[in-house]
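Every protein chain but one is kept in place in this view of the complex.
Presenting subunit A:
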Amino acid sequence: MFRNQYDTDVTTWSPAGRLFQVEYAMEAVKQGSAAIGLRSKTHVVLACVNKANSELSSHQKKIFKVDDHIGVAISGLTADGRVLSRYMRSECINYSYTYESPLPVGRLVVQLADKAQVCTQRSWKRPYGVGLLVGGLDESGAHLYYNCPSGNYFEYQAFAIGSRSQAAKTYLERRFENFKDSSRDELIKDALIATRETLQGEKLTSSICTIAILGVGEPFHILDRETVQKLIDEFEIVKDDDVPVADQDVAPEQGDSAAPEPAAGTDTPDQGVAPMDI
């Protein structure tokens, strides 16, 4: 009935020094559809894959505006994600009421992580089952953080979470060094390509993804469907011109959607990686 005798309680250690409930919560993040974030010096782009629960339902919203200078993309339990977004909104609004200036992103992320950590240390609570990519802009520039259910948080140049996010990560790892000086449009393009990587051959359309951006002189906003579709069309055209110029290992992946994704994403599955490493 139980996976093992140490996983009935968040606060119970296994003899091997693991907290199974926390690890299960980390797994929940991987079950959700992918969410991607990347940043330049001045902009952060968040992207996510929209997956409907059934043929008859619409998909759930996975990217939330927290404030003009902060936005989140989530993967995992959407309901938990909404609770945490609401908390972040209220922290931001309280800070700007008191100080008439925007809450530094790093501080919000620490508060959020502390909130998640408490849940791993109280017997009557459960960890949040959601991973959050927090993008924000403050005095020190653009930032991207990943907050996970264990209460850990990390700052990234680019990151992807959720199902098949490894494919997107592989793409981002190959390209992230250029992101720092990317223009906002290049960043969006990379976000779209990284999103496509997670689709495993399914055609990328504006109905299957959401893109949001924030940056210097550009408050957080979610791009509307038409804009996204236009961008997708645009770079799919560019892609053909690009092939000869682009580095060779990108080329095969840009094959038509009919050709399934090469093994890049699938041959390095998440299994075997201790969840707490993230």
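Here, a contact is a pair of C-beta atoms (placed from the backbone, for glycine too) under 8 Å apart; a residue touches a chain by one contact, two chains touch by 3 or more; residues count from 1.
Everything below uses one rule, namely that contacts and distances are computed from a predicted model.
Between the listed names "Ras-related protein Rab-31", "Proteasome subunit beta", "RILP-like protein 2" or "Molybdopterin synthase sulfur carrier subunit", the UniProt record for the complex's undisplayed chain reads "Proteasome subunit beta". Listed residues A:D7, A:D138 or A:E236: the one in touch with the omitted chain is A:D138. For the chain missing from the display, the contacting residue among A:R107, A:K125, A:R174 or A:K203 is A:R107, taking the whole complex into account. Taking the complete complex into account, residues 97-101, 104, 106-107, 110, 138-140 of subunit A touch the chain not shown.
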